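See below for the structure under consideration.
The complex appears here minus one protein chain, its other protein chains still in place.
Chain nomenclature is as follows: A and B, assigned in order of appearance, with residue numbering initiated at 1 for each chain independently.
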Amino acid sequence: MVVIHKPFVEAAKMDEVILCRLMPEEDLFANLKKIAGDHGIKRGVILSAIGSLKNVVFVNVRPHIGIPVKTEDMVEIEDAGPFELLTLEGNFFPSQEDGEPVIHLHAILGTSSGSVSGGHLLKATVFTTAEIIIGSIAGSSVYKAMSDVTRRMELLKK
Amino acid sequence: MVVIHKPFVEAAKMDEVILCRLMPEEDLFANLKKIAGDHGIKRGVILSAIGSLKNVVFVNVRPHIGIPVKTEDMVEIEDAGPFELLTLEGNFFPSQEDGEPVIHLHAILGTSSGSVSGGHLLKATVFTTAEIIIGSIAGSSVYKAMSDVTRRMELLKK
Partner (left out) sequence: MVVIHKPFVEAAKMDEVILCRLMPEEDLFANLKKIAGDHGIKRGVILSAIGSLKNVVFVNVRPHIGIPVKTEDMVEIEDAGPFELLTLEGNFFPSQEDGEPVIHLHAILGTSSGSVSGGHLLKATVFTTAEIIIGSIAGSSVYKAMSDVTRRMELLKK
């Protein structure tokens, strides 16, 4: 179901700060989803994440495209790495359809040349460790719904 | 007015967590300023921001320069993009002169090659969406004043 998206501003509170340590070979998305479920965190924001990742897949958009973004406007990049995880920015909010957490992450990765790569993250495995600090959000009625503009699940306020 | 700047450490509290969704064609700085004004957020820190930007202007400093930083020490880069917004780091505090929010942002942007660019952000327009989470800060007497060293508005404690 595609929903008309509108801008919004909502004042909520940070409830808990969730400290997570992931281990080698763990899947980043599956573990974040499990942590959210096990600990009843409906809405969260990544406050900080460091460690290292491998077998990473991410996408970026091509220059000079417009909206709506089409499949051919995006470039998927796959790299075995491993890489230092330099930033992990993102959030999770419940899907409007089934209430399951929709995790949206952008990552930046360090390479041995000192240069840096990254994008909208689709898949990643922990290499040595991941120290992830999540702020859980209380008092919010924001959820995620499919956008006809971005073709991704985007934030929407009921 | 140029002020002598001093180091400081101040313990404050995070009051609210402000969830914002910006829409295509919206100006990033103008909207953050409007959100701060409309919702009475005097002091804030960007906790997280993802989405995509276009028509971006940012600056970086040249290597081997000293302080004070001169205009010719900075390189301005303009790029129509669009880009995935991979990180947005920054804060806003009231100007010492007129109390208006001074917004200082650093952004990192993903490109279709997988490489990443960024710097001190001067201008940006939302491409598809921007999901910005701001922590509002209570119990602070920090403001922004022009620094003779950086030639930018910098943090200062009264």
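Just so it is clear, a residue touches a chain if its C-beta (ideal position, glycine included) is under 8 Å from a C-beta of that chain, and two chains touch if they have at least 3 such contacts.
Since the model is a prediction, treat every value here as computed from it, not as a measurement.
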- Task: Could you tell me which of A:Thr87, A:Thr125 or A:Ser140 touches the chain that is not displayed?
- Result: A:Thr87
- Note on the structure: Touching the hidden chain, out of B:Met23, B:Val45 or B:Leu122, is B:Val45
- Task: Determine and list the chain A residues touching the chain excluded from the picture.
- Result: 14, 16-24, 26, 35, 38-39, 47-50, 52, 80-88, 108, 110-116, 127-129, 131, 133, 135-136
- State which residues belonging to chain B touch the missing partner chain. 5-14, 45-47, 58-65, 67, 69, 75, 77, 79, 87, 89-91, 104-108, 115-120, 135, 137, 140, 142, 147, 149-150, 154-157
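The working rule: only the chains that are shown with their structure count from here on.
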- Message: Centroid from C-alpha atoms only, then distance chain A to chain B, rounded to Å. What do you get?
- Response: 22
